[in-house]
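The other protein chains are all here in position, but one chain of the complex has been omitted.
Naming follows writing order (A and B), and every chain is counted from residue 1.
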Amino acid sequence: MATLAHDAPVSAPIRGHPHPGLVTGGIMLLLLVAAAALAPVLTPYDAEAQDLDQMLQAPSISHPFGTDNYGRDVLTRVLYGAAIDLRIGALAVVFPFVFGALTGAAAGYYGGWVDTIVMRTVDVITAVPFLVLVIAILAFLGPGEINIFIAIGAVGWVTYSRLVRGEVLREKNLEYVAAARALGYRRWRIILGHILPNAVPPAVIFLASDVILVILTTASLGFLGLGVRPPAPEWGMMISEGREFLSNGWWVATMPGFACMYTGITFILLGDGIADLLRVRGQ
Amino acid sequence: MSEPALVVENLRVEIPTRRGVVHAVRGVSFTVQPGETFALVGESGSGKTMTCRAILRLLHPPARITGGSVRFRGRDLVPMPEEEVERIRGRGIAMVFQDPMTALNPVLTVEQQITETLTNSRSPTEQRRRAVELLRQVGIPDPERRLGSYPHQLSGGQRQRVMLAIGLARVPALLLADEPTTALDVTIQAQILRLIVALQKDLGMALILVTHDLGIVYQLVDRVAVMYAGQVAELAATAELFARPRHPYTIGLIGSVPGLDRTRPLMPIAGTPPDLIAIDQGCPFAPRCAWASDECRAGEIPFVQVGDAHWSRCIKTDQLAGAVGG
Partner (left out) sequence: MNYAVRRIGQTLPVAVLVTVLIFLLIKLLPGDPAAAILGERASDAAIRALRTQWGLDRPLWEQYAVYMGNLATGNLGLSLRYQTPVADLLPRRATVTLFLVLYSMALSILVAVPLALVAAVHRDRWPDQLIRGLIALPLASPAFWIGILLLIVFALKLGWFPAAGYGEGALGHLRHLFLPALTLSYAFAAVLTRNLRSSLIDVQETTYVDFARAKGLDQRVVLFRHVLRAALLPIVTLIGVRLSYAIGGSLVIETVFALPGLGSWMVDSIMARDYMVVQTLTLIFAFGAMLINLTTDLIYPLLDPRVRMG
């Protein structure tokens, strides 16, 4: 067995060279967005029109992903579904990010009762497992895309809050802040100009993985019937609908999952790439 | 003369990095006799720690030995397979590190860390007894109680004594002490160093002491190798080195230590050590040297004998007489 290795990471970004993960992720994202946007052009089928003659056809040239129990082309539905999940993924993270960053910054900078209130709230929300709380909220609000935004918004901000608060606390105690105040800089200028630029990157890094989380959560909600309403081609819902036909139509449930996986890998690559970039620049 | 404890010959260590290859050790040679107190002196970056680690084959990749030999008990350690080197570590050659707080495992007790090297021949009770004996030897009061302590419960000096105890556990023929007191309080530094040398003499071990403290060297050490920029600049018995230094760097060092030579004012050495990646031909000290000439910058400077068991890597040694001492 070799001795425990201590090499410098081979995959670490080299200054001046494009980061391989970021490039791959970027390309994958472009393809994904293109697929979602160009769906009407790329496929002759309609995502929701039923054609019972074509029920449960196995994958073939005319139907690369097969058809479902209503005769709808699965590939078409997957492509149209991309738009739904991407849209929700992109939009649902905005409020948590912004609200979380602001509350976290306030809690970290002002301390005292602001900190206590924010952090107690964070603690309480964190105490309930994420999916459970989101589902509970949706149970009472009812399903639908708007409600998904509300539920995720209400729960998802806490991680950002904690993250940014931690960074702000750390920055606050660094010497350059004391120096700036000694020089007479106004508080808000210090916050905006100095502390935030250093406190925000970790939140941005988390943002990339949060998008995946939101997309997976949306799919889970769709799977449980709590998400986007049918007949919209949301991937999670498609997988759920396909459950009845696992023996005679396995493609209905499995194809949308591959799309999910593709999306997940895209954002993981992008996330890791951004993280590496931000770290290198910080050095 | 009996067989030397350690013979290092023309040792070379390189570290490939993104910026280029760092030549950390560039042809270092010295010999240590059994029972001798030997010092490797130099500033940070001189290569003295790398040399020690290379001796025990403890370099972190990508650093690696690229040349030379390290002979211990007649065998060269450089090409030896890892399993055989493992058998020599701790037993034939032991090493004590610089910072005992980071060198001792924080979640294991003192007893565990001592006895884990003793497992071979003894029963647990015997191991325990030996551990207590060792702690007593290194001057730790109430050793039985200390066995159950964790490193963070001990003072810095006590931790270093524990590390020493571990190093001595199997009575090695050679002990490498890499700046064993740098991380300690000034007030106990001398205490610990004297302890190390005293134990060394008692147990008949050879000691290689890596340090940048010339004062200690002057008081406790038999022979010294002064290192600069990955090479041995000068090698001599301590008395001889301080009386008749024959390398500009050594002269500078002695002159910059308060109290060693009261005839002259303190003189720091101007300039900074060279970058070990882009190291040029010629003497690495030339840019900072008062006696340097074009010859010094031209080619490889040979390591020549300039006195009784006294070598120097300098071509201007005749001009140096009278600079410090005689």
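In the analysis below, a residue touches a chain if its C-beta (ideal position, glycine included) is under 8 Å from a C-beta of that chain, and two chains touch if they have at least 3 such contacts.
Only a predicted model underlies this, so the values are computations on that prediction, with no experimental measurement involved.
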{"item": "Shown chains that the omitted chain touches within the full complex", "value": "A, B"}
{"item": "Of A:Leu131, A:Leu169, A:Leu196 or A:Leu277, the one touching the omitted chain in the full complex", "value": "A:Leu131"}
{"item": "Residue of B:Leu56, B:Ala173, B:Val210 or B:Ala229 in touch with the missing chain, whole complex considered", "value": "B:Leu56"}
{"item": "Listed residues B:Phe30, B:Phe72 or B:Phe97, member touching the removed chain", "value": "B:Phe97"}
{"item": "Absent-chain interface as seen on chain A, which is shown", "value": "1-7, 9-11, 120, 123-125, 127-133, 135-137, 139-142, 212, 216, 219-220, 223-226, 236, 239, 242-243, 246-247, 250, 253-254, 256-257, 260-265, 267-268"}
{"item": "Sites on chain B contacted by the missing partner chain, in the whole complex", "value": "56, 58, 60, 82, 86-91, 94-95, 97, 99, 102-108, 116-117, 150, 152-153, 163, 166"}
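FYI, only the chains that are shown with their structure count from here on.
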{"item": "Averaged-CA centre spacing for the pair chain B and chain A, given as whole angstrom", "value": "54"}
